[in-house]
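Just one protein chain is left out here, and the rest sit where they should.
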């Protein structure tokens, strides 16, 4: 049987990926350039008995999905820069209260209203540092329509597995370009759901670490009664200011993601075997980089690309290993050096970093990258 | 027989954090009696709050309880209710939480007419942060941030709710304790978004700045200003000067949100 194929926009693919992953609740607020996700969800969710709600603002949308997730739904919201800024308050709530949810954020020019229809990659640091306080961060940066579909499924799986908000952040180019997409069959791609409690309602504690760093999560309305708060909490969910408990809980919340980096971090190595000039790229910029690497190889340059698919946790280990082998890194990105700073941190002075930074709403083209490769000596 | 509040209070959680004479405890007792009257199943009841003194209420009650972020109770609760319409969803919080930082969520929950009950404990002040003025602080009154008297006009929370589309709006006071549960019972029974404003006292951060010598003076003030709607019908405008109406202020039947959304699902599935 031939597979179902379609010609879709990144945002539409994201919505279909969410549905494949079992999403049954969407809370959103209109914002360019991500609104298509909401539009598709408003059509598709009621068909499967799911719920779509357009809330009064971005914060309300984030709140609604967290509430719905606690009531047992698999939840999604979509937004873009200014909306992400507003959602940060409750992304932090999702982190501390450990509520699975997926935040799909299309990166447009910023700060503030910036360039609503222009592409950017300048929200990647906001994905980690946007909400206050120490917290875990998982952020996926797809580079094609197919990958957006697949990464949204993976985002749901990770958020359910690790009981934490997960962000998917395509840049506006990926979100709005149309490409061929091949849909997987039902059952072909793994779909993960949160661990339910194995104990009785009387014994249940929502943050019971005797079950590991990711405690099982019960749903409201399923017979389990428990308390959820945004305050630092104990294993039973009630607030505490006891130093040793707060310290341990904060460390666990970060550790449950950081210690599982090998399970979460994904990347692509392109022409890296003998490469001495390595482009580190993500999102639509990696498409120009791939073209540039091919062109460079034709000209006899030993060029390659390390493509970041998971921005957070950052692929520290892989980039550290590469840094000892190459003459230099080229980091093209549609911001003023956010990824480049991370690469510099990982390279630890072992390889120079050449940045190509654009914030003018124009994509980085292959020639720019190729020219920069020639500068690496 | 004494009412058995222990059936609903989480073991070991009392005494609560509220100051001596704060009416929030009186309201919580009213809510518990209302739940008991209606026979609400604890595991099928969600109590959702924001931030502030009044928002600590859910932590004491043995239900599915959600202490959210400042002002966000109505939006979280909307998610819970829409995801599981079969649950009873009760919101609670204070005047600052509900009508300032949470004002937008509040009016839109009213507009949607989603079947939840919001208990707003209005003590005219931000208590937990030490007594700053709120949208409910009367003009001219003193707060830690209005040392020369409050220049802001204030909200009439019940009118705000009615204007925004809430289909059941009632008002009581912490002094009139035996009315609180009756208002909450009626609110929960109402199909749609119901708001119960309870005029409350904050002796610690509001009373002492506004010449109330004691909790008793504050309670006496609630006793004196409250006029039941029925009684008010027979009173002149002059007699009603400075009075506050209590009881069920507004009630209307309108399509309820989760029921309307069920129809959306039907229409989508019929296609």
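We just call them A and B in the order they show up, numbering each chain from 1.
The rule is short, and it goes like this: a contact is a pair of C-beta atoms (placed from the backbone, for glycine too) under 8 Å apart; a residue touches a chain by one contact, two chains touch by 3 or more.
One rule holds in what follows: contacts and distances are computed from a predicted model.
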Protein name, per the UniProt record, of whichever chain is missing from view ("4Fe-4S binding protein", "Hydrogenase 4 subunit F", "Heme exporter protein C" or "Secreted protein"): "4Fe-4S binding protein"
Shown chains that the omitted chain touches within the full complex: B
Contact with the hidden chain (one of B:175, B:212 or B:261): B:175
Full-complex contact with the absent chain, from B:25, B:102, B:131 or B:172: B:25
Selected from B:1, B:237 or B:270 as touching the chain missing from the view: B:1
Chain B residues touching the omitted chain (full complex): 1-3, 5, 9, 14-16, 18-26, 29, 174-175, 177-178, 214-216, 219
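The criterion applied here is as follows: only the chains that are shown with their structure count from here on.
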Between chain A and chain B, centroid-to-centroid distance (C-alpha), Å: 38
Chain B residues within the chain A interface of the complex: 10, 42-44, 46, 48, 58-59, 62-69, 72, 75-84, 86-87, 104-105, 107-108, 261, 264-265, 267-269, 271
Touch list for chain A against partner chain B, complex: 25, 27, 43, 46-47, 49, 51, 53, 55-57, 59-73, 75, 89-90, 93, 201, 220-231, 238-239
